[in-house]
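One structure, pasted below without further comment.
All protein chains but one are shown at their positions in the complex.
Then we have chain A:
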Amino acid sequence: MIRLEKRAQPSQFWTFATPFLAVIMTMIVGGIMFAALGSDPFEAIRTIFWDPLFSEQFAAYSRPQLLVKAGPLILIAIGLSLGFKAGIWNIGAEGQYIMGAICGAGMGLAFYPSESFIIFPLMILAGALGGWAWAMIPAILKTRFGTNEILVSLMLVYVAEAWLASVSSGLLKNPEGMGFPGSRNLQQYPASANLEIIQGTGMHYGVLTAFIAVIFAYVLLSRHILGFQIRLTGEAPRAARFAGVNPTRIVFLCLGLAGALAGMAGMFEVSGPAGQITIDFNSGYGFTAIIVAFLGRLHPIGILFAGLLMALTYIGGELASLMLGIPSAAIQLFQGMLLFFLLATDVFINFRIRLDSGEAA
């Protein structure tokens, strides 16, 4: 009979191996699903994982798009990972992302049509502050009244969505928009546009910020006392308290950083690829980033690669849907499998499989 036996130490090998195993299992089961839908599974898998990077027809366009799509995911996931390491479950990054976008865009539009160079930096600041402030609500409620930050932060996503709908058909509505909801297009307003730093590479300021955040988080976690305190709080809260770590401070720090980074991601998105505040501007980056954070093992470098992989499945998934006519629901299922198999195989990190003879039971 097969049973699971707890390991004395989490397995180093499986910590690294399970993401790869999850990808391979997703390919196999996903391939079977595509075959059942009547598509050639090998062609489908190739279209998803290979074509965006190397196809002659699409790669020149989709390679830069990979960065555009991965940028916000990485930026948000880095912030979330700090909290997750400390056992602080911020599920509301989507809301912080929306509030950052609203504040950032609002700051830029307040200056319209001025052409000062100071506008864009001010917008970044406003975006970060917007996201930070939105994350402070669950932080204060948690530390003062002991509320559950999972519920509060998640519920605040829906409040943020209501704000988004309100400002795009009211406060920030484009006065030249013929009565349609949606703000002015920030791409067409040079002082506020988040442009590519090098033309044609997809490398806009948000992607650059995401890379800086990866380095920052790496240094923080591996070289700084604060990083040690964050890890300690997550792994052994009582020990952390005895070591003089102030848990309130950690809650504010982790939620605040995550909020600020998510807010910045929203701001870079609205002033760059999206261009305008609209009623359904948000497209789930805040939630997908949770998957990215775990897929990347809450490690900054891991998150970098997980973000790129996630972006690849999105862009490749779109291509598969376009070229092979695979329904979009099947693509979503394929992406969902990735997380499912990761969580399923994660059991091997802490457990090993034992084959016993029957009488033991």
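The rule is short, and it goes like this: a residue touches a chain if its C-beta (ideal position, glycine included) is under 8 Å from a C-beta of that chain, and two chains touch if they have at least 3 such contacts; residues count from 1.
Keep in mind that, in the parts below, contacts and distances are computed from a predicted model.
The chain that is not shown carries the UniProt protein name "Purine-binding protein", picked from "SCP2 domain-containing protein", "ATP phosphoribosyltransferase", "Purine-binding protein" or "Histidine kinase". Within the full complex, the residue among A:68, A:91 or A:139 touching the omitted chain is A:68. Within the set A:14, A:34 or A:58, the residue that contacts the chain not displayed is A:58.
Contact with the undisplayed chain is limited, among A:10, A:190 or A:327, to A:327. In the full complex, chain A touches the omitted chain through residues 56-58, 60-62, 65, 68-69, 161, 165-166, 169-170, 173, 178-182, 185, 187, 198-200, 269, 273-276, 278-281, 283, 315, 318-319, 321-323, 325, 327-329.
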